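Moving on, here comes chain A:
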Amino acid sequence: MLIDLLRSLLILVGAAFFLVGTLGLLRFPDAPTRIHALTKVDNLGLGLIVLGLLPGVASWPVVFKMILIWLLAIAAASLAGHLVVQAWAGSQNKETSSRDS
Partner candidate 1 sequence: MNTFFIYALTGGLLSSLGLLGFILHRHLLRRLMAFNLMGSGCFLILTGLSQSHQGVDAVPQALVLTGIVVAVSATALALVLIRRWYHLTGQTSLPEDVQSLEKTSSKEAQG
Partner candidate 2 sequence: MSSLLQELPQLLPWLVILPLFWALFSLALGVLYRHWIAGVFIFLLLATNLILIGQWLLLGDLYYSLGDWDVPLGIQLRLDGVALAMVTVTSLVTAACSLHASTYLDDYPRAQQYFWPLLAFTWASLNVIWLSADLFNLYVGLELLGLSAVGLVALTGQTEALGAALRYLYAALLGSLAYLLGVALIYSGYGQLDLPALSGLLESDASTRLALALMTLGLLLKTAIFPLHIWLPPAHGKALPPVSALLSALVVKASFYILVRLWLEAGLQVVVPSAAQFMGALGAGAVFWGGWMAWRQTELKMLVAYSTVAQLGYLMLIFPLMVGVSPTAAQLAWEGGWLQLIAHALAKAAMFLAAGNLVLAMRRPDIIGLHGVGRFLPFSLLGFGLAGVSIMGLPPSGGFMAKWLLLQSALASGQWWWLLVLAGGSALSAVYIFKVYQQCYIEDTEVDNFRHPSLLLDLSSITLALLALSLGIFSAWPQALLATALSGGGV
Partner candidate 3 sequence: MILDWLLAGALIGTAAGVLLTRDLYRSVVLFIIFGLLMALVWVRVEAPDLALAEAAIGAGLTGVLFLDALGHLNPDKAAAVRQKYRQPLLSGLAFLLALGVTGLLWMALVDSPQPGVHLPEIVDQQLLASGVEHPITAVLLSFRAYDTLLEVAVILVAVVVGLALRFSQEDQPAETQVLSPLLQKMLVWLLPLMLMVAIYLLWIGSYRSGGAFQAAAVLAAMAVLMRMSGTPIPGHSNLYLLRIGLVVGLGLFLLLGSVDLVSGGNFLAWPEGWEKASILVVEGALTFSLGMLLFSLFEASPAPKQASMTRGGGA
């Protein structure tokens, strides 16, 4: 009984983190801050949801798959975030250089 309570609590908190992440996406002014909000908070939310789902899973390989999915999600999010900000920075100093000259 306690396990179920704990699991639903974890999933709820995870979902709340997703909410906060999207809120950050909407509220923050420019690209880097938005990306920072998104990647950090959503990964944590996903982690909590995965943690919440783990006890309910039957076989061990599926457990490892879930954790692998979480790790991959973190890697993909951080890599994409880095590239987006890099491209944004590239276009930023192009504008500043064109404005200065």
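On how the list was made: all candidates are chains of the complex that A comes from, given by their letters.
Definition applied: a residue touches a chain if its C-beta (ideal position, glycine included) is under 8 Å from a C-beta of that chain, and two chains touch if they have at least 3 such contacts; residues count from 1.
The shown structure was predicted, so the numbers you read here are calculated from the model rather than taken from an experiment.
This complex places chain A in touch with one candidate out of 1, 2 or 3, and it is 3. Taken in their complex, chain A has these residues touching candidate 3: 72, 75, 79, 82-83, 86-87, 89-90, 93.
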